[in-house]
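A short worksheet on the structure shown next.
Only one protein chain is missing; all other protein chains are in place.
Each chain gets a letter, A and B, in the order it is written, and its residues are counted from 1.
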Amino acid sequence: MTLWSWLSTHDHKRIALLYAISITAFFFIGGAAATLMRIELATPAGDVVSAETYNKLFTMHGVIMVWFFLIPSIPATLGNFLVPLMIGARDLAFPRLNLTSWYLYVAGGLFTLAALLLGGVDTGWTFYTPFSTLYSNTHVIAVVTGVFIAGFSSILTGLNFIVTIHKLRAPGLTWFRLPLFIWAHYATSVILVLATPVLAMTLTLLGIERLFHVGIFDPALGGDPLLFQHLFWFYSHPAVYIMILPAMGIVSEIIACFSRNPVFGYRSMAYAIIAIAGIGFLVWGHHMFVSGQAVYAGMIFSLLSFVVAIPSAIKVFNWTATLYKGTISFEAPMLYALGFVGLFMFGGLSGLFLAALALDVHLTDTYFVVAHFHYIMVGGSVSAYLGGIHFWWPKITGRMYPPKWAQFAAVLLFLGFNFTFFPQYLLGVEGMPRRYHEYAPEFQTLHVLSSAGAVILAIGYLLPLVYLTWSLTRGRKASANPWGATGLEWTVPSPPPVENFGETPIVTQEPYAYPPHAVSGGARRAAST
Amino acid sequence: MSSAARAEAAEASGAFSDRDQQREACDLGMWVFLTTETLFFGVLFFGYLMARLRFPEAFAAAGRHTDFALGTINTAVLLTSSLAMALAVRAAAIRRRRWAVLLLGATLTLGVAFLVIKGFEYRAEYLQHLVPGADFRFDAAQRDAAQLFFWLYFVMTGIHAIHLAIGIVVIGVVAARLAFGGFALQSPLSVEMAGLYWHFVDVVWIFIYPCLYLIARS
Partner (left out) sequence: MKLPFLPEVASTLGERVDALFAAVALVTGAVALAVVALLVIFALKYRRGSRADRRRAPEAVRLRIERRLEVAWIGIPMLLFSAAFAWAAALYFDHAAPPDGALEIAVVAKQWMWKLQHATGQREIDELHVPVGIPVKLVMTSQDAIHSFYIPAFRLKQDVLPGRYTVLWFTATHAGEYHLFCAEYCGTDHSRMIGRVVALDPAQFQRWLAANNAEPTMAARGEALFGALGCGGCHGPGSAVRAPPLEGLYGRPVALADGRTVTADERYLRDAILLPAKEVVAGYAPVMPSFSGQIPEGDLLDLIAYLKRVT
């Protein structure tokens, strides 16, 4: 158990833990930036930090939260740990590549962090040209390089998952017997592999252009600044599904387990995942409705944005229907999952306002957009991530956490979250632009509410950090299957041995074979040899 | 597990239970990687397309300043290298070690030749003030658009050259390990993977060549 044995490990479970630690660190750094922003925004005047600093703060917050926290969060930690276990494999297909991608992630992260802390960047996480290439005098190239490096980490993880899910499934584990968690990770990986290189090259062009001051984004030289936006969103819209699909996978597992019901409409849930990933590549222009792109292009992107909402609707309704006639218990993971369904729905529905062209004209670049994506990314994805951590914590660590504390934290986070971000919808509707260091006095009441909510949120996030750490040494020992869940990962001891399975399991059952109304079930899809 | 299967499993590395599985997985992994690469280059071609649609005439004029002869020779060099690579993969598959090493050497040499020729081209363009920047010289009316063309020219061929250089290093390592360690050290599978990569880099050039050298001259 030396440090080196961890830093050189090829075991997907250990790599997952390496990721978990580094990602948590980045989350709190991003959260600290958010805390400072919320303090600044408590008053209309720009009195706590200077305008430059504020601009650097939201850029740092966005860059870290998106690329160094949320995109790798679920896939690289829970995905890394669980994908091989759930499909009955010994490891990912390319263990060494897996470790390489962690090193790339850390390298990119430290590089970016150094650039952000030592100099800072003030472009926003979207790096729009020509501001980023010609007018910003901050460390754009360094940050872009860090994101570029981390991009390769994403690509390698995606590649590893695709190959693993295709080639290493246990005998009998057909595509339609896969847990939805696996479907979600498969679709996510496809997006990672197809979209990330576009970002990488776009950022490369940005860097070269900034360095040499000639290029294809500079209108003064015949270039087109909108080309950058098109390329950026061609990556970044699919990227938002990178951030939500794995969360949806987790929620399906949890809701099925704690309502003791098979997931309602399993097949359409799987197809919906694929549909979201596929159509998600065709809607990027909805970020550019007022950018000056052609009117007809705007219409097509709007229509497709509504289309991509349909599979999400299916998922929300199917989760709700899964509860019907179930035997529902409210363990912490379930609380997070139910919170997810509500908050994701709220965020998604606000996405429909933004997809509706004439409404977006008013709402774009206001706090309505900020509220929209925090509802989905924080209320949705982060809730699901925490739900997943609580669900598989016993499996990962072999210990139980104090259940009452966990339930309390889940409720606190739900309340704090709404407190923080619901006022931002109202701010947006009233016309408060985003990325504003100072604002008109009439917006103050809602900003103060939001800042107050952020305090609750901060406490809420510190709680799990404390009791989960405590449980590592003091928690009750966990059995192989404490929740009575189905799935191959629950058939092995907690924590699983290095080789995962003594004998390759053979799968003979459909997924989520929960007994219709059992009080507590054993592992139903147990391996048989 | 039978003892034969156990031996087989021992031979396969990591998560794989047998050689076939490993082979298939590596194959798929490589294809996924190349898909990624396609999108990586795709951005450049898309940018090129957009710029060309904006300035068709200036792009044609600028395109006539690339070195058609050297570009064409280089295309031939690269295609030949791909042929050598394909033969090397075949030789490795049927376990002809000497042939495989020799053919890999040929591929590598042709790859280096490509880079050298490209270097001469760059030098000539530098001397003709075709490198974008303060020193760029072109017919005033089309200067900006032509500069855009050459910006794209250098980025596209430059990134392609980086890929080629990586390919050369990979092939060098594979050939050396094969020469000194034989198939025990370097499996035919890795030769095949290196081959796939090389062909890919070649195919990218097959798209770059018409965009930067041919279209203007039709």
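Observations on the model:
We take it that contacts are C-beta pairs under 8 Å (C-beta built on N, C-alpha and C of every residue); 3 or more make two chains touch, one makes a residue touch a chain.
As the structure is a computational prediction, the values presented were derived from the model and not from experiment.
Put simply, the missing chain touches A, B once the whole complex is considered.
Taking the complete complex into account, A:Val341 is the one of A:Leu99, A:Cys257, A:Ile273 or A:Val341 that touches the chain left out. Screening B:Thr66, B:Gln142 or B:Gln186 against the full complex identifies B:Gln142 as the residue touching the chain left out. Check A:Leu7, A:Leu117, A:Ala440 or A:Leu462 against the missing chain and you find that the one touching it is A:Ala440.
Within the complete assembly, residues 46, 51-52, 55, 122-124, 128, 130-131, 134-136, 219-220, 222, 225-226, 259, 264-265, 268, 289-292, 295, 298-299, 302-303, 306-307, 309-310, 313-314, 316-318, 320-321, 323-330, 338, 341-342, 345-346, 349, 352-353, 355-359, 361-362, 364-366, 426, 429-431, 433-440, 516-517, 519 of chain A touch the chain that is not shown. On the side of chain B, the interface with the absent chain consists of residues 54-58, 140-142, 144-145, using the contact rule stated above.
Here, only the chains that are shown with their structure count from here on.
Residues 14-17, 21, 24-25, 28-29, 32-33, 35-37, 39-44, 46-47, 50-51, 54-55, 132-133, 136, 144-145, 147-148, 151-152, 155, 159 of chain B touch chain A in their complex. Against chain B, in their complex, chain A makes its touches with residues 10, 84, 89-96, 155, 158-160, 162-164, 166-168, 193-198, 200-202, 204-205, 208, 212-216, 221-224, 227, 231, 504.
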